[in-house]
Structure formats: C-alpha cells, structure tokens
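Take this structure first; my questions come after.
Other chains dropped; remaining ones untouched in position.
Per-chain residue numbering starts at 1, and chain names A and B are given in the order in which the chains are listed.
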Amino acid sequence: MTPEDRLAALGLTLPTPPKPVATYVPYRIVGDMLYLSGQGPRQPNGGYSVGRLGKDATIEQGYADARTVGLLLIAVAKDALGDLSRVKGVVKLLGMVNAEPDFADHPKVINGCSDLFVEVFGEAGRHARSAVGMGSLPNRMTVEVEAILQIAPPA
Amino acid sequence: MTPEDRLAALGLTLPTPPKPVATYVPYRIVGDMLYLSGQGPRQPNGGYSVGRLGKDATIEQGYADARTVGLLLIAVAKDALGDLSRVKGVVKLLGMVNAEPDFADHPKVINGCSDLFVEVFGEAGRHARSAVGMGSLPNRMTVEVEAILQIAPPA
C-alpha cells in the first residue's frame, strides 16, 4: 500500500500548497534530505485557522489544525518528489503552537500532525520532534510545523 | 578517556529517558546524523522543573535545568548508539528558554547544556546553536533543548 493509497483510504485529498510570494521556496532537497518550509493550517478558502491555545482555541481545534498542517506538508512533499513512496522516513518535526504563557499541552496539539504522518507513511513516519510554544505566528494562525524528510532517488 | 569515563569522573549517572507515549520517537538516525527530540529538565521523581525566566526562575536555576536537559540528551544518544565514543561531534543545538518578554540572558541559561557537552565530549562537543525565548513550553518547564549529533558507524 503506497502513501497515496493510504491517503485515499483515509478519505484525504492533498491540498494545493500556497505559492510563496517572496525569495523563499516551499522546499529544498540536499542529497537524500528534503527540507520543508513551515506551513500553517490553511483552509479551503485560502485563509488560516487563527487563535491562541489557552485563550481562544481548544486542544481539539489545535489537534485538527496540526493535522491540516501535516496534510499540507505531505502535499509539498508530493510536489517535490512526484511519488510519496520516495519518502524513506520522516526525520524531524519542529511543531510550533501559538499559545498563552501558561499553556502546557503542546504535545497534544502537535500529535495531530505526528499521527497523520504515521497513518500515511507507517513506521517510516515516526520522527524526532519538538513541540513548543511560540510568542506569535504569522497571520495569528494556531500552529505551524516545519519538517525534514529522508528521501530515495527517483525510481 | 571515553565520554562514559568523563561522565563517571564528573560523578554523573545517565537517567532513563522517558518513553514517548505518542507517534514520535526520542531520536532518528539518518546516515551519520543523529537527530534528538527536544528534552526538558526531568527530575528523578518524573516531574519537570517548572517556571519562567524573568519571573519565577533564576538564571542559576535555568543553567542547572539546561545541564539536566543535556544529561538527558546524552542518555538518549547512549540508547541510540550503545557507545558514546561513536559521537564524532555535537553539530547544532536549539536551546529554548521559557521566559518573560523582557528577559535577555538566554545564552547564560543554555550554557548549562553547552558546557556539559564540552565536559563530556571534549572539543567534539563544541556546537553551533541558537538560544532563544519561547512563549511557553510543555508542562510549563523552564527549558527545552533539541540537538543534532554527527556519529560514526558501530565499531
């Protein structure tokens, strides 16, 4: 079962990644490593899920938003690789939560992204990570995640 | 003198790393790189040293906590590698301090981890790093550090 098959079995469709309107790019490949730019919980209308954990966004919302971010990261990987079977492993995530100073449950939020990676890539989707609280995030979005993946050459 | 010898000479015993109860893992190895998940100042009772620099935690406490984090990162590396002599170099730390907006002394806190790495690994322990202030951290802990190490294959 390929990652694309698993996405279909989960009823998930890859979104179209936003095009950066600046001098950065959504990804860079170096040897067998794919570096993915940070992504946020982009909604079908092009806006972002906004809010702050511990204030006006629940852990459930944060978890769902982190899953949305994970799907966007996978969409960028698909653009980069053509074929998601080239993902040999998810190496490292930096999971960033927009949260109040006394918020303490960042891991429960970022699990939304981590869980999706394991659902789609199986054991290869298990990764090192940090799940931490930011002072603020672009567009006041709830969560942002950046990722490093190990990849195989094109078949 | 091996890193294990140096730990013994410093009177330090490696703690047992916590087992993640989720879809992430404490480390990932890719080629000659070891990526370590962020760790916090875990106490012998299983809890974490909590507080916020610039509010209710002193720089001395933060330094001690960062040293505790460093020892935990070394314990995870030992689990991953079997033999700490396989550490060829500490490449990069991201040192994250739970701090008030006007706190300015993050480097003095993260030095607790950086200093330990040099005590244990010698010159190979010197690393690139950033030492910065987070809006919040899991469990309200004082400090979290993630690391990338360069490693040799098993002997």
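Methods note: contacts are C-beta pairs under 8 Å (C-beta built on N, C-alpha and C of every residue); 3 or more make two chains touch, one makes a residue touch a chain.
Worth saying up front: this structure is predicted, and the values here are computed from it rather than measured.
Here 2 identical chains are displayed in place, and the whole complex they belong to in this file is assembled from 3 copies in total.
Here is the rule we use: only the chains that are shown with their structure count from here on.
Distance from the chain A centre to the chain B centre is 25 Å, each centre being the mean of its Cα atoms. Residues of chain A that touch chain B in their complex: 32-33, 54, 89, 91-94, 97-107, 111, 114-115, 117-118, 125-136, 148, 150. The touching residues of chain B, counted against chain A in their complex, run 22-28, 30-31, 35-38, 52, 94, 96, 101, 133-140, 144, 146.
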